[in-house]
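With one protein chain held back, the other chains of the complex are shown just where they sit.
The block that comes next holds chain A.
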Amino acid sequence: MRRAFWTMAAAAAVISGTAAAAWEPSRPIEIIVPFPPGGSSDQMARTIQAAIQKNNLVKQPIIILNKPAAAGGEAMMEIQKSAGDPHKLITTSSGIYMTPLATKLPVNWRDFTPVAMLAQDDFVLWVNAQKPYRTAKDFIEAAKSASPPLKTGGNGSKREDNLLSVYMEQQAGIKLTYIPYQGGGPASVQLAGGHIEANMNNPAEEVANWRAGSSRPLCVFANKRMSYTAKIAGDMSWADIPPCPEQGLNVTYQMLRGMFMPGKVTAEQQLFYVDLFKKIVETPEWKEYLERNALVPDFRSGPDFVKFLEEDEARHKDLMTKAGFIAN
């Protein structure tokens, strides 16, 4: 009954031709971050919060909630349960398909409402600066003759970094020992301390140690170079890191950064957020954030975004099956 009433009200508003029909949030908006405070998803959420606040884009306050348990599974279950609630958003990364595939959690992004993809994050092959490796080829040669196998490390198990390590093994015909840590930060420090031979951190996770001269980038797991040409470490910029395929390591991988809402929200509600994010990605705060983290700007919404998700999920399923990461 109630829905019928609102449909009629909406129809009436459309007929009368007023702009008042556009939906607006009536309560504070919660952004759920499926990672702990301080991580890269958390930073994205807080940048969005800052951009909205400084530019007065929404009248309601923005609240950030960190729900890091079970590799984001807890946060996804929460969004699943909140179907129909237009005051909740969740930040997403590849975890949106990887966690359900690896843990058999009963969640699926198709039950959520895709809002927008905001950017893609690159992965880089990093080594300790004191080691002799200068190119990906050097590293692979060393890995071929190493016994015990060379150690790589990264964030968690059966996730992006682990997948990349296995993907490298398969493409280069080498054997590596992957050591899962609590996050990209610890993996960066362990590399600087020489406890692992390489990591596959995102630019933002490793930039501090690169600038301090304790780690060195060998190649970026992408078909083309990053676009940022400002000098970062010495006379090197992000754009100076060669793509891995050019160095004979045919591995490419990027991770989406986007936003979802719970399922069963109305088209107006979805549209409100799509418009909001269109405005956010134009703010100076957001552009500064992209540059600082060397993210690839890539805004998609609507069917474009859904198509990307479908293809990306299929690719992950394939890679994860080959790596033996799928729960059975």
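Some notes on this structure:
Quick note on the criterion: a residue touches a chain if its C-beta (ideal position, glycine included) is under 8 Å from a C-beta of that chain, and two chains touch if they have at least 3 such contacts; residues count from 1.
To be clear about the criterion, contacts and distances are computed from a predicted model.
The complex includes a chain that is not drawn, and of the options "Imidazole glycerol phosphate synthase subunit HisF", "Ethanolamine ammonia-lyase large subunit", "Response regulator" or "Tripartite tricarboxylate transporter permease" the UniProt name matching it is "Tripartite tricarboxylate transporter permease". Within the whole complex, the absent chain has one touching residue among A:62, A:290 or A:309, and that is A:62.
Contact with the chain not shown here comes from a single listed residue; of A:79, A:115, A:192 or A:309, that residue is A:192. Touch with the chain omitted from the figure is made, among A:42, A:122, A:169 or A:313, by A:42. Of the residues in chain A, those that touch the hidden partner chain are 36-39, 42-43, 46-47, 49-50, 53-54, 62, 64-67, 69-71, 73-74, 77, 102-103, 105, 148, 151, 156-159, 162, 177-182, 185-186, 188-190, 192-196, 207-209, 211-212, 214, 288, 292, 325, 327.
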